[in-house]
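Note that one protein chain is taken out, while the other chains of the complex remain in position.
So, chain A:
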């Protein structure tokens, strides 16, 4: 088959599953207690825009297929996504659950007790999978796909991350324990999903593949958007903000 006159014939039957085109992210609603930092006005970043080595990390758990259907797992996961996260980390998404185009805030617990504020956009969602994509400044540039599929008499529930560290600082952090921390995060999350479906003893398998060993040094400037640095500055400024708020309360503007 060869033709210069071929016209696109894709039926676009997946159109409703994809987020609509956006050039910059905008958080629709900031829930109480959430820190809205490093998301508004940011562009999405795929692994192509990242700095570090490119990794594909797969975490999977097998559940009995005769009583747990893939669609049931994904529907529950989309509805209660943040509930399955390890404690101390917060996913502030819409109460109605994960839908394409949603922008959610993430407030994550980091080593040393610091907090990292960032976000994600729901890039794609259907009955058997959904994908979150990261913005500029996130610890990594890429996406995470959550899926469930029938394999024989089992329902295989999977989290797959395709990523590059966003900048040299995050690349160093990932090398010095960050990868292990991420592996534990998603392992624990999948364990919580399995426990929710009555399989608390289910074992999470992890497979890590380095897709590209090369670092993209032309992307080192991504550090400008670093959510770690900006979150640290935000936390350091907290006493100043507190003092300003106190002053405003004592001397309200007329």
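Keep this in mind: a contact is a pair of C-beta atoms (placed from the backbone, for glycine too) under 8 Å apart; a residue touches a chain by one contact, two chains touch by 3 or more; residues count from 1.
By definition in this document, contacts and distances are computed from a predicted model.
With the options "Anti-sigma factor antagonist", "BMP family ABC transporter substrate-binding protein", "NADH-quinone oxidoreductase subunit E" or "Serine/threonine-protein kinase RsbT" in hand, the undepicted chain maps to the protein name "Anti-sigma factor antagonist" (source: UniProt). Per the touch definition above, the residue from A:47, A:93 or A:187 contacting the chain not shown is A:47.
When the full complex is taken into account, the listed residue touching the unshown chain is A:158, out of A:80, A:158 or A:192. The hidden chain makes contact, of the residues A:68, A:116 or A:133, with A:133.
Screening A:17, A:80 or A:192 against the full complex identifies A:17 as the residue touching the chain left out.
By the touch criterion stated above, the residues of chain A touching the omitted chain are 1-15, 17-22, 43-49, 54, 56, 123-124, 126, 129, 131, 133, 143, 145, 147, 149, 151, 156, 158, 160, 162, 211-212.
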